[in-house]
Each structure stands twice: as C-alpha cells, then as structure tokens.
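The block that comes next holds chain A.
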Amino acid sequence: MSNLKPDELSRINYTPPEEDWMAVPVQMRKGMYCHGASENSLTTVGFPNPRKWSSADTDWKLPDNWQEIVLKGMAERLEKYRSFHIFMDICVRCGACADKCHFFLGTGDPKNMPVLRAELLRSVYRREFTTAGKILGKLSGSRQLTEDVLKEWWYYFFQCTECRRCSVFCPYGIDTAEITMIARELLNLLGLNIEWIAGPVANCYMKGNHLGLEPHTITSSIDFLLDEIEEVTGVKIEPTFNRKGAEILFVTPSGDLFADPGTYTCMGYLMLFHQLGLDYTWSTYASEGGNFGSFTSNEMGKRLNSKIYAEAKRLGVKWILGGECGHMWRVLNQYMDTWNGPADFLQVPVSPITGTVFENAASTKMVHISEFTADLLKHNKIEIDPSRNDHYKVTYHDSCNPSRGMGLLEEPRYIIKKVCNNFFEMPENTIREKTFCCGSGSGLNASEDMELRLRGGFPRANAVKHVHDKHGVNMLSCICAIDRAALTTLMDYWVPGVKVIGVTELLANAMKMKGENDRETDLRGEPLSGAQDGEEKEDSEDA
Partner candidate 1 sequence: MSVDRRQFLKAAGATGLLGLLGSPLFKIFAPGELEASPELKEGMAKSAKRWAMVVDMKAFPTEESYNKCIEACNNIHNIPHIENEKHEIKWIWAEKYENAFPDSYNGYVSESIEKMKFLVLCNNCENPPCVRVCPTKATFKREDGIVVMDYHRCIGCRFCMAACPYGARSFNWRDPRPFIKNLNPSYPTRTKGVVEKCNFCADRLYRGELPACVEASNGALIFGDLKDENSNVRKTLRSKFTITRKPELGTFPGVYYIIGGS
Partner candidate 2 sequence: MKILLPFLGVIGIVLVAFVGVGLLNLQYLFGVIIPYTAFAVFLAGVVLRILKWGRSAVPFCIPTTVGQQKSFPWIKRNRFDNPSNNFEVIVRMALEVLLFRSLFSNTSTALKEDERRLVHQSSKWLWLGGLAFHWSFFIVLLRHFRLFMDPVPASLYLVESMDGFVQLGVPVLYWTGLILLISVTYLFIRRVVITNVRYISLPNDHFPLLLVLFIALTGLIMRYVLKVNVISVKAFTVGLFSLKPNLTQDLGLIFYIHLLLVSVLLAYFPFSKLMHSAGVFLSPTRNMPNNSRRIRHINPWNYPVKVHTYEEYENDFRDKMKTVGLPLEKE
C-alpha cells in the first residue's frame, strides 16, 4: 500500500514543466516501477541477456552492441508490422489522446500522455529511419538512442497497460498498445523485462499457468472450491480433468483458481456447468487462458498460447469455452487463430443446451463464457432468482481488452440485468469502449509498483465512487481476472465499501440448482437479504 493517503494521492498537477520533454531526463521513482526480470525467468524461456541486475542500478549490464540490436530490431519490426510503421509516421500531435490515459490522469506526468509515450520511440525512429530526421536533426523532433533513452523506454513502456483507450479517440486510430508491445519486444531483446511478467511467463511455459500451479495443485484447489460450494448449496460437484472425448475444453485464467475473489467466479463456473450437465473438461496442461507472453513479445505470446489448441486437439474436444478474463480475450479474438490456427480439428461451436451456433467464433472455435451464458438466459435454460443478489448494488466495469479489442459490451450487461435487481451504470464516458483501465493490466499488477497502480486506477475508482455515493453501489462486477485482483486493492484504497465480483459469481448466486438447499448465504458466506429484511423495509417505508 502506498504511504500516501487517497486525499494526497489525488492531488494531481496536470501542468507540464517548462522545459522541453526531451530535456527532462527520466526519474525512476520508487513505487512507480517493477523489479527487473530475473536471470532464471529469462533462461527458462531462452530469452537473451539473462543476468543478475536491478532496475535501480545505474549499470543495467547491457550487451556492448545494444544499440545495434535495438535498431536492427526496430528495422525488422517496421517491416513486420504496418501498424508500427504507420503509427511512427502519421501522428500529428493533436493532443486528443492526452487526457485519455488513466496513467496521465492519475500521475500528471506528461510522458504518460499517449502521444508522448509514443514520441519516446518516435524520436529515435525519426533520427534513424527518416530522411527529414537525418537532415533536420533536433528540429524534426528526433534524438539519439542513449542509455538514458533506453531507461526512459523501460520506465514508461512498463507504465502503459495496453488498454487502447487512447486509440478510441485518435483520429487515425494510433494504438499505443501496439507501440508499447513493439517497445517491449525491443526491450526484451536486451533482457529488459519486468519480473512480474517474466516470472509468470516462465511459469506458464513450464507448468501451463502463470501462477505455476502444478497439476496436483490445480485439482486440489478445485477440490477446495467444491467443498465450499457444497457448504453453501448442498450440491456435490465432480468435474473432470484432462479427459479425452469431452465435448468442450474449458480454459480460464489461473488466477481464478487461487485468489479471492476470483475463486468465487471459479465456483460459479463449476456450478453452472454442473447445473447444465455440460460434457466438458478442465486441462492442467492448458490451464491458463491469460497470456503474459503477449506482454513480452509476439513470439512469446504465441508460444504460450499454442497449448490451448494443442490440448484441444489431444483431448479431441469439439470446441473450447473460455472464462472471464481481459487480455486473454484480446489474444483469443485477435491473435490465437493467426498464431496457432487453423483449428480445423475442432467444430464450429454449438451450445449443447440451446443449440445456438456461435457463428462469430466459426474459425477460432472458442466461445466467451458471457456469450455462452447470455444465450442460456435468453432461452430461459437456467432458473434465476435475482433477489438473491439483492444485498448487492452492482455496477459493471468493462475490461479494456474485451471492450476495445473485441466489442463484448452487451452480453455481460444482459446477464447482470437478468441476475440482479440493482444495477447502476457508471458515468457514460467511463464505460463501454470508453472504459478506464484498472491500472494494473499488461503485467503491472505487482506490489512494488503500488503507487503506479493506485494512480492508474484513480479514474476508474473515481467513477465507481460516483455511483457509490449516488446509488450506494457496493459491488463492482467485471469479467477479468486481473480486474478482480487489482480492483479489490483499488477499491479498498479509493472507495472502501465496494467489493469486486465476477459476473459468473453473480449468476451462480442467483441460479437455482437441482437439489440445492435453501441458500442462506451467497458464495462468500454473506447472508442474503432474505424475506424478513424485505418486509421490514416495506414496514419502515409505510411508517
């Protein structure tokens, strides 16, 4: 936790300094960055320049020809990514993106304006790759690639959560996420990652998930959740793992298996699939939907992602169902099929319950849990008692990636509105495609950069506070595992009294199961606002 109180942290000065930004050297402030990638993590996945180092040191132990490596990497990527090439050239610095970034709004640091974040890279691009930059030099806004510049890159490109909010407003669609991804690839050429990404990547590569849960740990975690479910509902559930011949492979971020409140969402999945009698299986090999590889490099993303199709093929399932996760869905929607497809060994997904064909996933063969559930609710295939969520006043946080990298906006809302009675939207410029990041995405949800996370989450928290004050909202729902972890911290700091919940948990609370007990509590053990409460309320209103 930051030492600063919310009142102090929210004193933000948006006025930039007098001197030109290029003249302001990077100042790495503690609490605003993560630890550098460890030797071990890099070695595990065979990344260059593994060594013992600390980002706080002056010497980052770079290879002698580091400039050459970076510039060669840039040249290569200019040819491999038209997006990168175009985005380096066409920005007019109109400033529309400036106040769209949650990190800028939370820190006031001008280099957190998306345009300047990109200029950090562009300034070098102009010097090395454009005629104008070579001739006009500084006049064209170009500069040399020095070690300070490199450090600045490292500092600021690990202060971007690739949330794409700026891209929505950019008249040319310049996407800072894309620039950050390339910049991080370049940094990784020199072994300059952060451990909070490199570690999970190594874990995921070797053990199948970010948390590094080994097969037996996964089953025991789920067993624990099954006990909890039985305690609340009286229903006994027996899921299967790595089962060949199942119809559906279910993949969710591993965070849901381990950390509250994600575990409740995970319980929701288990309950839902049991209630439906779904022929599905978990996998311990492909036990990660998320993909910290994609925060590292395209190649690493692909290496981690490959397991899902590989496992689906091995198990012989018909299609894949994906859990609630943010960047996981950007990867699944925009990258997976291109990387590791074609998935011609699978079939176009069909809901076994409603018969709905998921045409929009005809090629990837992977369906979002919210799409799946919304379809069930639309066809009234689950019995719902929304009053079981009456003790919650719910708002919904659109996760960046499903909203701006996919367009999944209505499905979760449809579910929420069906399963709870008190739903309130946050202000319109902070939801849907204009949603604010939790401030901890793209691998930044470490503890050492807590100030950065709290600052980055300020705009989101501020919008929650608005509905909290206005409507008494006490529950922030979302469909992202990082959100569930990050927003909880964020809420405790900025808006105490608001908890975080997965949409499937809300659903599971309200869902009536075969052979269940009369539920007295929700999945978290909180007492439901039962009939008595309601009556009392009415009485008091009459009086």
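On how the list was made: all candidates are chains of the complex that A comes from, given by their letters.
As a working rule, contacts are C-beta pairs under 8 Å (C-beta built on N, C-alpha and C of every residue); 3 or more make two chains touch, one makes a residue touch a chain; residues count from 1.
Since the model is a prediction, treat every value here as computed from it, not as a measurement.
Enquirer: Scan 1 or 2 and return whichever one touches chain A in the complex.
Expert: Spelled out: of the options 1 or 2, chain A touches 2.
Enquirer: Enumerate the contact residues on chain A facing candidate 2 in the complex.
Expert: Those in contact with candidate 2 are residues 6-7, 10-12, 14-16, 20-21, 46, 78-87, 89-96, 98-100, 105, 110, 113, 115-116, 119, 130-132, 136, 139-141, 164, 167-175, 178, 205-208, 214-216, 219-220, 241-244, 284-285, 298-299, 302-303, 306-307, 310-311, 314, 332-335, 337-339, 341-342, 356, 358-364, 366, 371, 374-375, 378, 403-411, 414, 427, 429-430, 432-434, 458-459, 462-463, 465-466.
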